[in-house]
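Since the structure comes first, as structure tokens, the remarks are kept for the end.
In this view, the complex is presented without one of its protein chains, the others remaining in place.
Up next, subunit A:
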Amino acid sequence: MRSWITFLLPEDEYKERKMLFFFAESGVLLFAVLAILLVTNSYFTFDAGTVLLLGVALFLFYITTRYMFAGIEYTDVVTEKAYRKERKVTFLRSLSFLGIFVVLYAIFLGIPSDRGEWMDVIGISMITAIIMFVTTYISLKRSYKKNKELL
């Protein structure tokens, strides 16, 4: 089957089908939320920016969460050794992100001048790196568990 959405889908047919379900579920959920907002529009007033941000965030959050818990990201991690190796890579990748973020911030927005600005930069990058690590770790753990069951 040909569709313009193909470029967003993985090669593997099981993963492709799962992703199509996630996209579809998220689309239906988004439709329901927008319909509710439309009906309640006369009772509550939301500005357009909030509604648009809510819609985009909901759509992306749903797909990402479903993908993370589906255990379909690391399809080849079956052994304890491979799992540990991948976990180490995940940790190092998150750490690298932290460093790169701080460096890029300093290059494009200037070196923070006081303690407060430093705290802001490090705080944001730390939180992002932690979220990045936790989400990838959950995905890895779920994939490993699922793969072991399928041996």
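In this section, a contact is a pair of C-beta atoms (placed from the backbone, for glycine too) under 8 Å apart; a residue touches a chain by one contact, two chains touch by 3 or more; residues count from 1.
Methods note: contacts and distances are computed from a predicted model.
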Complex member absent from the view - protein name from UniProt, among "Ribose transport system permease protein", "Transcriptional regulator", "NADPH-dependent FMN reductase" or "ABC polyamine/opine transporter, inner membrane subunit": "Transcriptional regulator"
Chain not shown: contacting residue from A:D47, A:D76 or A:D114: A:D76
Subunit A residues touching the omitted chain (full complex): 11-15, 72, 75-76, 78, 143, 146-147, 149-151
